[in-house]
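Before any comments, here is the structure.
The block that comes next holds subunit A.
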Amino acid sequence: METVPGREPFLTRWIYLWRIRLEVWLHSAGAFLAELYRRPLALLGGIVFVVYILVAIFAPHLTPHDPTRGNLRMRLLPPAWETGGSLAHPLGTDEQGRDLFTRIIFGARISLAVGIIAVGISVAIGTTLGALAGYYGGLLDDLISRFADLLMAFPALIFAIGVMTFLGPGFANLILALTFKSWVEFFRLVRGEVMAEKTKEYVDAAKVLGQSSGAIIVSEILPNIIQSVFVLGTLRMCDMIITEASLSFLGLGIQPPTPAWGSMVASGRNYLLTAWWVSTLPGLAILFLVLSINLFGEGLRDILDPRLRIE
Partner candidate 1 sequence: MNVALSNQPLLEVRNLTTIFPLKRGVVQAVAGVDLSLHRGEILGLVGESGCGKSMTLLSILRLVPYPGQIVAGQVLFEGRDLLKLPPGEMRRVRGKEIAIIFQDPMSTLNPVFPVGEQIGESLRIHGLLGNAGPRLPWPFDRARRRAERERVLKVLQEVGIPMPAEAAKRYPHQYSGGMQQRVLIAIALSCEPKVLLADEPTTALDVTVQAQIMDLLNRINREHGTSIILVTHDLALASEFCQEIAVMYAGRIVEKGPTDALIGDPKHPYTQGLLACIPRLTGERRRLTPIPGFVPDLMNLPPGCAFHPRCKFARDECLGQDIPLVKLGPKHMVRCILYT
Partner candidate 2 sequence: MRAVKIIERILATIPIMLGVAIVVFLFMRLTPGDPVDIMMGQGGVVSVGEMERLRAEFHLDKPLPVQLAIFLGNALRGNLGYSYIQKRPVISLITERLPATIELAFGALFFALIIGIPIGIVSAVRQNSVLDRLSMAGAFLGISMPAFWLGIILILFFSVRLRWLPVQGRIGFGTGLQEITGFYVLDSLITGNWVALISSLKHLILPSVSLGAAVAAVVARVLRSSMLEVLHQDYITLARAKGQVEFLVVMKHALRNALIPTVTVVGLQTGVLLGGNMIVETVFGWPGLGRLVVEAIFNRDFPLVQGAVMVYAFTYVMVNLIVDILYTYLNPKITL
C-alpha cells in the first residue's frame, strides 16, 4: 500500500493497521496452539477446563434431576459402582435425596462463575490502577500503593471472612470479598512492568509521533504486559475457586439449597462413616478443576515467558 503517512484518510490507515494486527495475531495463535500441543499436560488441563465450562453452561440439559429438591426416600444412595447403587443416580444421592451428579455439575456453575468474574474484576481494576500508577507516578501512585500495602496486611481468607461476616452471605458479597483484596496483586504486577517499560525507547518513539498518553498505555505498553497478567490470572482463578469453596464450606458463601461444592462437602461430614461419597465427590470435582487450571496456567507460563522456564 503506497501511502504517504498522514496524508491518506484516517479510516484507510486504521484498517491497514488492523489487518496487520489480525495477521500477526492469527500467526501467533497458530504458534501458540502448536506449543500447547507439545505440552500434553497443559493441553489436557486446558481441555478439562473447557469441558467444565461446557458442562456448567449446559447443566440443565445434562441431567433430568432437580439440584435443589430431593426425594427423601432416595437419600444416601451410593454411587453406581458400589453395591446398592444404580445408574439412575450415577454418583449417588446426598442426605436430602438429591442426585449428587446433578448437584455437582450445577455447583460447577457457581464455582466457575465466581472464579471467572472475580478474577476478571480483579484484573480489570488492578491493571487499570497499576497502569495509571506506574505511568504517572507521583501522588496517585503513592496513594494507591499505600492503600494496596494496607490491604496486603490481611491474610486473604481472613479478609474475605471479615467482609462476608459483616455484609452477609450472597453471590454479590462473595465477589466483593474476593476481589477487594486480590486486585492488589495485579496492581503491583502491572505497575512494576509499566514502570519498567516506561523507560524504553518505543515509548519515546510513540510520544514523538504525538500519541496521547492514554493511547500509549493501551496500545503500546499493555500488549507487552498482557502475558504476565494472563498467567497470574489463571493461577489466581484457582485460589478464588478454592476460597469460594472454603467459604461455602464454612457456611459463609453461597447458601443452601443452591448447590455449591464447599457446602456439599460440609453437609456430607456427618455421614462420613456411612456415605463417604457425599463429601468426597464434590471435593474431587474441585480438585480436578483447580488442577487442570493450574496445569494449563503452568503451561501458559512456560510458553509465554521463557525467562520463567524451570529448566
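The working rule: a residue touches a chain if its C-beta (ideal position, glycine included) is under 8 Å from a C-beta of that chain, and two chains touch if they have at least 3 such contacts; residues count from 1.
As a selection rule, all candidates are chains of the complex that A comes from, given by their letters.
What you see is a predicted model, and the numbers here were worked out from it, not measured in a lab.
All listed chains 1 or 2 share the complex with subunit A, though the touching one is 2.
Remark: subunit A residues 149-150, 153-158, 161-163, 165-168, 238, 242, 245-246, 249-252, 262, 265-266, 269, 272-273, 276, 279-280, 283, 286-287, 290-291, 294-295, 298, 310-311 touch candidate 2 in the complex.
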